[in-house]
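Of the protein chains in this complex, all but one are displayed in their positions.
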Amino acid sequence: MIPTIIENLEKVRKSNPLIHHITNYVTVNDCANITLQIGGLPVMADAIEEVAEMQQIANALVLNIGTLNSELVKSMIAAGQKANSLGHPVILDPVGAGATSMRTKKVNEILANVEVDIITGNLAEIGILVGLEATVRGVEAGEVSGDIMTGAQNFAGKHQTTIAVTGEQDMVINSEKTAIISNGHLMMAKISGTGCMCSSILGAFAAASDDMLQAAVAGLTCFGIAGELAALTNPPGPLAYKTALMDCVYGLNADLINKHAQVKML
Amino acid sequence: MIPTIIENLEKVRKSNPLIHHITNYVTVNDCANITLQIGGLPVMADAIEEVAEMQQIANALVLNIGTLNSELVKSMIAAGQKANSLGHPVILDPVGAGATSMRTKKVNEILANVEVDIITGNLAEIGILVGLEATVRGVEAGEVSGDIMTGAQNFAGKHQTTIAVTGEQDMVINSEKTAIISNGHLMMAKISGTGCMCSSILGAFAAASDDMLQAAVAGLTCFGIAGELAALTNPPGPLAYKTALMDCVYGLNADLINKHAQVKML
Partner (left out) sequence: MIPTIIENLEKVRKSNPLIHHITNYVTVNDCANITLQIGGLPVMADAIEEVAEMQQIANALVLNIGTLNSELVKSMIAAGQKANSLGHPVILDPVGAGATSMRTKKVNEILANVEVDIITGNLAEIGILVGLEATVRGVEAGEVSGDIMTGAQNFAGKHQTTIAVTGEQDMVINSEKTAIISNGHLMMAKISGTGCMCSSILGAFAAASDDMLQAAVAGLTCFGIAGELAALTNPPGPLAYKTALMDCVYGLNADLINKHAQVKML
């Protein structure tokens, strides 16, 4: 897997894909900056009048429902259908799915109208989505009862998608394969926005690859390694860590990936 | 007071209260991060369809009118009434009250429809609110003519609320008592968002306490101490100071509070 991860990062760095985001107003600046640091270009546009046209000049679409409203979801669907027609990968981050019925309903509305290439979320969000019972506290990860791997695999098969579950260990699951990534650091949970940044990174890798499982594995591994490297700089606290995290994404290279990547296929 | 402050911080750290914010898009990321650093969990949701349901799984509600509009205020009132019915504390930050008639009017509309447990603002915002004359420049603190303490005390009695006035010295005032907190640092005024961060911290303390005066005193003292500790790291400028401020909130503990707290009851 490791040579493929390196190759995927190099593709991002060479092609500088333009990643169109329709996302929340809490972490949107983090999404813009992390997209730049991994090697992509961010653009945020959500007006219904322009989302399809903006998608046309982009290379991928990242949908994140962190601060959704009905108008925003309409724009997401319009941009998503345009992305589908152009063959651009679509990444969906169902932030807080299960926290309110609106979120669960709107995620299903998006999935019914847009072919999503990668769905990424924490254990509880993905658990809820694939039909397991999960405790959700706002946008934080909770507990899931049941077999997330089987649930995600079935869901991935049904929706012809790839699912990235973030947590202490990340999982990437499609209908046939499961990859486990053991990179990352506990400090990543002490700041706001790592989940959203992860979606942006997946957008950049998906734009530069034809294989969504490989793109997701590469993106999560790279982000996780950056998370470890940032901790090695001994930041005095979580916000200094956040700056280091972004800068370590910028500084990623083949050597660092070779040295630190911890990925296995099940 | 100091043992109570320490106890209140420990309660926040143990219960990790979920703080629902309906706030502005300028400093919302700062609010999310400071909520995490003090020991709470942030969630931002403002769609009228979901605010009441989101409140149900939260532990407090922070309302901030920094970039208000009519729809947002409707959501604030819906969430506030739900919070009231559930016994969740409601914190209101009337950003820029007095700067425009819309802001003053909407603050009064919120107060007429929601029982607010803590109102927090700078001298001019609180001055305007309690009926004094004040000069307001946008969202910055101006001068107030008249007796803020008496004005706030009367207002607090009438509305059965607690008022936190931030400034070089912070005041916490209810109908019976006044506390003066002399912690804090001038650098806190050189960055955007300290007032909003303060509201988030008050939300976390209010969620973990039954006594709003004590919660407000504890929150302001903790934030002020962090402000002093951040200055002691000798940051090269205001933005480095901002990172240090958040990290010092994360690093607060009983020893630091014992050593630095400067609170007195009048």
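Lettered A and B in written order, each chain numbered from 1.
Here is the rule we go by: contacts are C-beta pairs under 8 Å (C-beta built on N, C-alpha and C of every residue); 3 or more make two chains touch, one makes a residue touch a chain.
What you see is a predicted model, and the numbers here were worked out from it, not measured in a lab.
Would you mind spotting which of B:I2, B:M149, B:A240 or B:A254 touches the chain that isn't drawn?
B:A240
Considering the whole complex, which of B:P17, B:G40, B:G80 or B:G96 touches the chain not shown?
B:G96
Since one chain isn't shown, list which residues of subunit A touch it in the complete complex.
The list for subunit A reads 18, 20, 25, 28-29, 32-33, 36-37, 41-47, 49-50, 53-54, 57-58, 233, 242-244, 246-248, 250-251.
Could I get the residues of subunit B that touch the absent chain, sorted low to high?
24-27, 29-30, 66-70, 96, 99-103, 136-140, 190-193, 235-240, 242-243
Keep this in mind: only the chains that are shown with their structure count from here on.
How many angstrom lie between the CA centroids of subunit A and subunit B, rounded to a whole number?
It comes to 33 Å between the two C-alpha centres.
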